[in-house]
Structures are given as structure tokens and as C-alpha cells.
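Shown here: the complex without one of its protein chains, the others still in place.
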Amino acid sequence: DISDNEVRIGYLADMSGTYSALAGPGGLEAAKMAIEDFGGKVNGKKITIVSADDQNKPDIGANKVRQWIDVNNVDMVAGMVSSAVTIAVNKVVEAKDKVSLVSGSASSSITNQFCTPNSVHYVYDTYALAHGTGEAVVKEGGDSWFFLTADYAFGHAMEADVTEVVKESGGKIVGGVRHPLATNDFSSFILQAQASGAKIVGLANAGADTTNSLKTAKEFGVVQAGQKIAGLLIFLNDVHSLGLETTQGLQLTTGYYWDRTAETRAWSKRYFDRTGKMPTMVQAGIYSSVTHYLDAIKAKNSDKASDVMAQMRETPINDFFAQNGRIREDGRMVHDMYLAEVKKPSESTGEWDLYKILRTIPADKAFRPLSESKCKLVAGR
Amino acid sequence: MAELLGFPPQVLFGQLLIGLINGSFYALLSLGLAIIFGLLNIINFAHGAQYMLGAFVAWLGLKFLGVNYWVSLILAPVVVAAIGIAIEKTMLRRLYKEDHLYGLLLTFGLALIIEGSFIHFFGVSGQPFSAPELLQGGNNLGFMFLPTYRAWIIVASLIICFGTWYMIERTKLGAYLRAGTENPQLLQAFGINVPLLITLTYGYGVALAAFAGVLAAPIYSVSPVMGSNLLIVVFAVVVIGGMGSIFGAIVTGLLMGLIEGLTKVFYPEASTTVIFLVMIIVLLIRPAGLFGKEA
Amino acid sequence: MSQDFVLETQGLIKEFKGFTAVDDVNLQVQRGHIHALIGPNGAGKTTCFNLLTKFLTPTHGKILFNGTDITRQSPTDIAKMGMVRSFQISAVFPHLSVLDNVRIALQRKLGTSFHFWKSERSLDVLNDRAMALLEEVDLAKWADTVTVEMPYGRKRALELATTLALEPELMLLDEPTQGMGHEDVERVMALIKKVSVGRTILMVEHNLHVVSSLSDRITVLQRGAVLTEGPYEEVSRNPQVREAYMGSEAA
Amino acid sequence: MTTQVLNSRVNKTMNKTKLSFLILLLVGLVAPFAIYPVFLMKLLCFALFACAFNLMLGYGGLLSFGHAAFLATGGYITGHTIMQWGLTPELGVLAGTLCSAGMGFIFGKLAIRRQGIYFAMITLALSQLVFFLYVQTPFTGGENGLQGIPRGELFGLFSLEGNLPMYYFVLAVFVIGFAVIYRTIHSPFGQILKAIRENEPRAVSLGYDVDKFKLVAFVISAALAGLAGSTKSLVFQLASLTDAHWHMSGEVILMTLLGGVGTIFGPIVGAATVVTLQNYLSQGPLASWVPVILGLIFVICVLLFRSGIVGEIQKFMKKNFN
Partner (left out) sequence: MSSDMKKDIEQLRIADLHAFYGESHILHGIDMKVNRGELVTLLGRNGSGRSTTLKSIMNMVGKRTGSIMVNGNETVGMPAHQIPHLGVGFCPEERGIFASLNVEENLMLPPTVRSGGMTLDEIYEMFPNLYERRMSPGTRLSGGEQQMLAMARILRTGANLLLLDEITEGLAPVIVQTLGEVLLKLKDKGLTIVLVEQNFRFAAPLADRHYLMEHGSIVEEIASNELEEKMDLLNTYLGV
């Protein structure tokens, strides 16, 4: 049965900070769409949603969720961008035996050493990005890399993952810098990248740091000088705000692109009409994950974490977002990823016509195989 | 080719140049802070926000009114200065007699308001703003590719900085400023319109920030938070230079740019922290900063 | 022989970049004396004074207090040794009560000044002594007023009381009557006379009236160097002193 | 600053203070039955933090811009000692407090000779170094922080997992911390501190080693800030970089100023106000306006009631009731 006759969803994300454009208010809108499309009720029980800004601070996020669960009896937490926040929140959610659907976070550790039985990592992770982009780039001859790495756990993880891929595929790392979070000027690092003579400059950073790196790279003519840039964590909104002039030719891995199929176009159109923006993979993922969650409740007619999680694991995900997506025991939702390249201004036909999909990375290739998992929940561990 | 500390000299040279460029931003901003602190005895925490305003005014001007870069370079500082003057006349004015902690808090509050509202309306992700035709592209100096725009930054800011310095240290008006810094009431009693002097000074300090903002717009993304990160660094610069010392602010600004630049080569992780280390060391050796006068 | 000299300077020199403010001064202050330091403006009195009280450090030379070299000691130390300065600008704790002002000075000997766990009532034992001191400078009836509210002359008196609380062996007064009306001047003179008993006092003073009637011995500085030294009568007769300092006034 | 006058009045109002504190205490004892305990605990932690800071600014006359470092250190050390060495909570908190005190001593040694803005900036700089240290050293878990710190059993006996027992533990800690501050202010030491702030050169000439006094005050303040941090890390079971960031140092200034610098209850009121605002605004429509609203409060507070909520109330009382 459904606790206090109401399904309560908490939407937690960076609502105003660096990451607010990739999930933020747009993500909340997507979640609301999902609820509306569900008729606002599941088995006649009202669905309500509360939201909060975690300011990318784990203590604020965790505390907020704790309060949601203790006071507002929230059943599920969605959104969640900063990996640090997510890990903290998942701890609380596990302790209180509720559900969390992580769409925004990158760190693959969420379903690895930090995995919990109560959370799903839905859209993408560093492993997927690293392998998607890394392999592709090396295949095309980008076999010597220089990293611009944000000096914190996420950056390090990213760098490590990519390094592995590059080495496996026969490339080598010629150097790198670890820059502090929110560095305001990247020219010095770009200069070092140029001096390194590497073919590829890999950006193992996110948000403003990535966009600033790209701007500066453009300014210093990195690409003209014959180097290529591999953006490892770049979202549609970044490309959109930077403009094609700056980002053209950039290769990246994404879990979703609005202009890929009829379904994606249809849903994205609806989203666009509500928000005036095309959805990022995270925002699309939020809609998909919330819907999947509500379906599970509907099926089990219960919002008890164990029931819902079980149901969600059993049923494959087939919607505009994912085909044959499934949730593994470590909480990883595996689905096809896509290698995309940013179009040249000449190729683009509209404000949002930004990517061309190069190829599909099949689900089983895209994510870390369970055999390598450090997750306590994985059988044989 | 001989290596220097494991780096080919030309690489280091490039890094130093880059450092100098960033330094000239520090110089511009800390100069404004120093002037304001000097005469108003107020630690202008809104400086970062006003720097951001400068960039945004330029961006909005371009986007909605088609005002070009060169016009903005003059216009934006004027507009922001006007805002600053309004702030001074309506709020700061009431605080001069108070402990300067209050000035700091008021301006801090203002910064929160300004940045907060801009985030609300424009979001934090940076707005694109391209350099004017004339300054696009760049040329290869052999040891590095120097974008024309970066060269322009050094030139522009150095001219402004040293012009200002000359004005304050070598002219009668400057003498009034320095005197007003110490004892405005008495200066007033000599027949000088101190309130006006103060208002204009604040306006000028703010204008400097805005000017830096416009300079920054094409190379850093125009975003509401662009100033807040810079702010405490610039404070550190002012303090290292010696509170209220104009010359100190300028020179230290450039110096810190260089030091930061080198750190970005040898220990990038610490590049945003190194300035504070320098500050501690300096203050331990010279309690009033490099160019400050001992009390 | 330097026994009965409380304070002695040997070849004291202070240079400010390129400018010698105090130039080889050998000062000897005899125990029990009121010793005045006079001289034209810019002669180096205040500088000299600041050297003695460690607010400046000498470029060359030695300072001996009771025969021990204190040239390198901190202001705090010499205060503890019993050599206390009283300030040109009145040095009181403006927002404390008059009584508390004196108590602060007395408190140190209690040795509990760092005890942040004790109640401040533990200081009440000092009240009698404090009142006694206030009596001495007839401020008893002001004891509970907040100090700012007292007129200028009284503040000087209070300051003296706090200084006395340390039972100093040597008191250094910089222009004790500066900016005072005649009444206050008289009162302070009386006070100084009173407290000088069993103490040594060194003071900088421009008011010849004060100097002549108080001091046992006078040192005249000029351009940083000692011009002459001796009792008032002698000094005031010295033509150089008249020319450089007193003018026709003294007589 | 305007606070001096207030302090000089503190002695007279001592009994009044004791009374109001008893009332507060009673409120504190019953509060968790009306209000969400975790929220209350957060509030108490910040109140203690602000009080500690106020000891320095309001009574030592020194504005520290680096108190975040102490808060964070308390949290990290407590978290680490409990998670890695399996200490019981009270010992963990003790460890955190001591380490903060130690750090306070180092900060003090370096900064204490400087006055005003220079003091503020050195403390800021030092706290930035500490921040950097905590970003780099593995034991803090980088930006993930120390996650899932167990609340454990007090003295190895009473479990603190539940919110209520935890709350009373926090309340007890707060009361102790507050008592220490109160006593410090009204002690022989406090007297000298007052004197120094009133007229430092004079204090020197009276033979007081001014720097030592300031240092002791600073260490006490740091220790209590650490205590607040340690307790906080137990409450949220998390120690993160947020606490070490200079914004935190700014926030505590805001709280103190808002409540009333140099007033004994000011910081508590200030902390309560700020924490409540942040808590209730951060969800719902005004969420993205939180910084703006805080900013407005700053401005209004500085322009209209400069001596803070409590300060203004005291003034009002003075005007109308004696």
C-alpha cells in the first residue's frame, strides 16, 4: 500500500549554481511533466513533488533530504547532480530505506564502492563517458593525450578512467595539469597543453571550468594549430551557450539527443514548449526515471522501497529515452549511449541543431561490467 | 635548448606573459579597491559584483542595443559608476562614521543582491561575447601564440593604472584625495567639497571595476559569478600591496599575476591558494604590506 | 657610583633616515629627583623619551635602569621593572568606571589576570587599595563614573593614579600639563609634587612655570644634543639657553 | 565600535542575563517536541559557533575572517577519529575541539600582532591555506567529505542514533560552551581583555603582555568554534569542505552582526534567524532568491539597526525602562 496515501517526490538539484542549466529548474519541469503525464495520481493516490537547491553542498543536500524524509515523509528523491551530494544523500536514503533516482551525477563510484540497494544511477557516468569518447578518439588516431583535470575526486576519477581506456587502445598520456575548481583563467593551462605537443587535449572537468577551457582553447587557436579537444563531460546547454563557432568538431558521449528519433523529437518538442530550451540528457533522464518509478508503484500498488526497487529492476525500460534499458543489482541503469560530434556552423540548420550522432555505443559496452564492480551488492563479492 | 627547472625557457616566458595579463586585471581591480578604501574607509565587497556588472552592461548593450565594444568600454564604466554613485549617496554615506566592518557588510549584502538577481535572470552559465574585429586573431611570438586581445588588455590596463597613479600622487587633486583620506572634516574646513570628492572617488573606483569587467568579457564568459571568485584574491592583493597604497595595489597586482602564473606551471593545484601564502609571509615581514606605511 | 642614578643613558643616538633626532645624549637621572627635559621644538625630547620608554629603539647607545642594561627590553618588561610612562594624550580606559581603571593597574600583581575561569568578583579584594589611590589624587567621589564623562584635568589625575598603582620607582611624564587651564596646571603640579616623594620623576615640559617650581635638575636639549644641564637658576641664566629656548620670558 | 558601551553595561545586567538564560534553557529543553530536532541541532551548533566568534570580535575587538577553518577542523577530526579509531562520540568531539584549539594557537601566533583589517586578512589567508590542505589531503575525502559518520554511543553507553538523545547531547554541549564564554567575559582575564580593547598602548605601559591575552582569547574562541564543528559533524554524520570555505567565515560574521556584536545573546539570535531563513527559503518558490534575501537583510541590518537585533532591543529597553 502507499504510505500516507500519497506518493511524495523530492527533487534535489543545483538550482542556481554552475550545474543548474544541465538539470536545475528544467529537471524539475521534466519531473512535473512526468507526473502530469501520469495523470497526477497513481492508483488514485495523489503524487506530489517538493524541490530544493542543494547548492552542490553535500551537507545541505543530505540535511534537506533527511528533513524531507523525517518531516514530509518523502518517498523518493530525484535529480541530484554533484556526485558529492549524491553520495551523501544516498547514505541517508539507504539508512531511511527510501528510493533515490540519480540522473545528474557523473561519478561511476555511485554504483561502485558507494553503491546502495536503494538508489539507481540512471543516465550516464564517468566510465561511460571515458570509454565512449576515449576509445573513439584514440581510434581516429588521437593517441597522445594531455589532460586538463579539475582537482577534485570527480576530475581524478574521470582522468583515471580515460587514461585506462587510452592505454588499452594503444594511446599514451604525455602530461596534464590539475587545476583548482572554478579557476577563472585557463590560458596558462592551454599554453602548457600546446607546449606538450599532445594530439588530444582532454577536458576532465565540468561546468564553467569546461566552458572556460573551451573558450580559451579557441582563443589560443588550439584546433587551428592541429590539436583536437576531447570534452569528456559536456552537455547540450554548454555547447548551446558556447556556440558552434567555439565548439565545432568537439567529440562527446551523450545518453540522449533530442533530434535522434521521432520519439525523442516529439518529447523534446513538448519539453521545449514548456521551457523554451531543448532538454539535456539529464533532464530527459529525469522524466524517464520518474515515469519508470511511478510505473513500478502502479504495478506493485506500494511505495515501499524494497517493492519499488524490485519492480523497477524487473521491468526493462523502453521509452523515448532508452531502449531495453535495465537496472542492474548495483543500481546502474544500463542503456545505449551515443558518440556525437558538434556540428560546424555551416552544417547547423537551427539554434538547437548542434550534434550529429556518429554512432551508438551498445549498452553492454557502454558501462562498467559487473565483473569489475567493487559494489558490495554484486553477487560474488 | 637549455631547460629551466625542467621547462624550456620559452614556455616559461609565455607563462610569465600570461601571468602579467592576469596581473593587469588584478591591478585594475585592486587599484579601484585601494582608492575606495583610502578615501571612504570602506572595504568594497561589491567590487566583484560591479566588475560583473561592467561585463553584463557591455553584453546587454551589444545584445539588445547593438552597442559595440569600443563604445561599451566607455559607456559601461559610466553606467556602473552611476549606479555606484547612487549607492554611495543613498547608503554608504551613512556609514563613514562607523567602524569599517559595517561598510564591508553593507557592500557584501549588495554584492549578494546584485549577483543573486543576475543569477535569477540570466543563470550562471556564461554568455558569449566576442572581441571586436580589430582585436581578433593573434600573432605567433615564436615562444607562444599571443592573441591580440590579450596584448590589448595589458596595454589598456597599464595605461589606466599608471594614469590613475600619477593623478593621485602627483596632482593637486591627488593631494586633496590623500588629505581627505586622513581627515575629511579638516579638508572640508579648508574649503574643499569633500562629499563631492568622496562620491566621485567611489564612482571612479567602481568605474575601474566595470572597465576591468568589459575587458574581461570577451575572454572569460560573462556570468553573474565571474566576480565573486576573483574578489578575495583581489583583497589579498590590496593587503599585500598595503591598504590604501595606490602604487602598492598596481605593482602587487602585476606581481601576483606573475607568481600565480608560475604556480600554474609548477604546482597548478595551488594556483588559487599561493597568493594567500604570499600574503601571510609578506604581512609577517612587513606588517603594513609591501608599500603600506607603518601605523 | 652609578648607584644613585636610577636611569642612565650612554651615547644615545637615534637616526631617522639621514636625520639625527637624538645625538649622543648622556643622561643621568638621580634617585629621588624630579628631572626635567626641556629644549626648543624639534630638539629631540619626545624622541629621547620614546627611546627611554622603548617606543622607539635607539640606533646606538645604551640605556641603564638601576645599573642594568634595558636597551633591548620590551615596554612590558620595563613597566614590570618599575619604570612607567604616562602619556601626553590622556591614557585612560574611557568606557570603564574610574575605579575599574585603577583596578586594571592593580590586578597585575594578583597574578590571576589569565584566569578566565575565575569570577571577576575575585577582584573585589583590590577595591580598598584602589579607593586609597583615588583618595590620593582626590578622585574618590568620582569612583563610579564612567571615565569619558570626566573633564580633562581629572582624567590626567586618574591616569596618574593608575600609574601610581604600579608603585613605579621611576615615572616618565611627557608634557604633563599640556593643554591644561591654569587651575588644572596647579592641581597637577601639586599632584606631581605629592607623588614624587620617594620616587624619581623624569618629565618633558614646556611650561617654564612648572619646570622652575618642580624640577631639581634640568637637562636642556638642542638639535638632539645636550646643551647644558643643572638646576633651574643655573640653566635659566645660561645665555645660549635663553637664546635658543626661553627667550626674554624667563626672569 | 558601538558595542563598547553595551559591554560596560554587561556587569549591571548580569542577573538579568542569568534569568534570560534560564528561560532560554527551558525553551531549549522542550523545543524538540514542537520543532524538528535536527533543525534545532543545526541551529544550536551555529549558535555556539557564532558565540565563539563573538568572543573574539565583540570582546577581543578582533575581526577574524578565518573561523571557518576551526569549524571544519573540529568536524573532520571528530569524523576521522570516530570512523578510523572508533572513538566514542564525546572523545571524538573532545579530539576535534583540541585540534581546533591547536590550530587556533598557530593562527593566533601568526596573526595576533596585527590589527583591524590586517588581522582579518591574515586569518582569512590562513583559513584559505587550511582549505587547500583539506582539499589535498586524502583523509578529508575531498569534495565528497567524510560520509556517514556514526553518532555512536555516548560514553559507550547511550546510543545517539535517535534524534532526541542526540538533541539533548547537543544542547548540553551548547550550554557548556556558552557557560565558558560567559565566564570568560566576566573574569579577571575578561577585565584585561576589555582594557586592551579600550586602550591598548596604555595596557602595555601598565605591564600587560597584550599579545598573550589576545592569543588566549583567540585559542578559546577557536576551541569553541571547533566544538561547534565537531558536534555538527555528529548531527549530520558528515564533515565537508563547505565548513572550511571562506563563505562560512562570512556567514558567521553575518549571524553575529545580525544578532548584535558584543552582546551575550546576540549571536544566538542571529544564528537562529539566519539558519531558519536558509532552511525555510531553500525550498519552495523563493529558493533561487535566498542569496538576494540574505543580502537585503544584510543591507537593512547595517542601515537601520546597526547594533543588531539584541543590541537594538537593549537600547530600546534602556530608553524606555530606565
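A few comments on the model shown:
Residue numbering begins at 1 within each chain, and the chains themselves are lettered A, B, C and D in the order written.
Here, a contact is a pair of C-beta atoms (placed from the backbone, for glycine too) under 8 Å apart; a residue touches a chain by one contact, two chains touch by 3 or more.
Since the structure is predicted, the reported quantities are computational estimates derived from the model, not experimental observations.
Hidden chain, full complex: it touches shown chains B, C. Only one of C:Ile13, C:Leu110, C:Ala225 or C:Ala244 touches the chain withheld from this view, namely C:Ala244. If you put the hidden chain back, the residue from C:Gly11, C:Gly42, C:Gly67 or C:Pro231 that touches it is C:Gly42. For subunit C, the residues touching the absent chain in the complete assembly are 16, 19, 39-43, 46, 151-153, 175, 178-184, 186, 206, 208, 243-250. Although one chain is not displayed, its contacts with subunit B can still be listed: residues 172, 175-176, 178-179, 181-183, 185-195, 293.
Keep in mind that, in the parts below, only the chains that are shown with their structure count from here on.
Just to note, of A-B and A-D, the chains joined by more C-beta pairs in contact are A-B. A separation of 37 Å divides the Cα centre of subunit A from that of subunit B.
Each chain gets a centre from the mean of its Cα atoms; for subunit A and subunit D, those two points are 38 Å apart. Each of residues 135, 288, 290-291 in subunit D touches at least two other chains.
Contacts with at least two other chains are made by residues 119-120, 269-270, 273 of subunit B.
Interchain contacts give a graph that is no line, ring or star and is not complete, per the touch definition above.
Those residues of subunit D lying in contact with subunit B across their complex are 1-2, 63, 110, 113-115, 117-118, 121-122, 124-126, 128-129, 131-132, 135-136, 246, 250, 253-254, 257, 288-292, 294-299, 301-303, 306. Only residues 4-5, 7-8, 11, 183-184, 186-192, 194-195, 198-199, 201-210, 212-213, 216, 220 of subunit D touch subunit C when the two sit together in their complex. Of all residues in subunit A, those touching subunit B in their complex are 16-18, 20-21, 151, 177-180, 182-185, 187-189, 191-192, 194-195, 207-208, 211-212, 215-216, 219-221, 225, 237-238, 241-243, 246.
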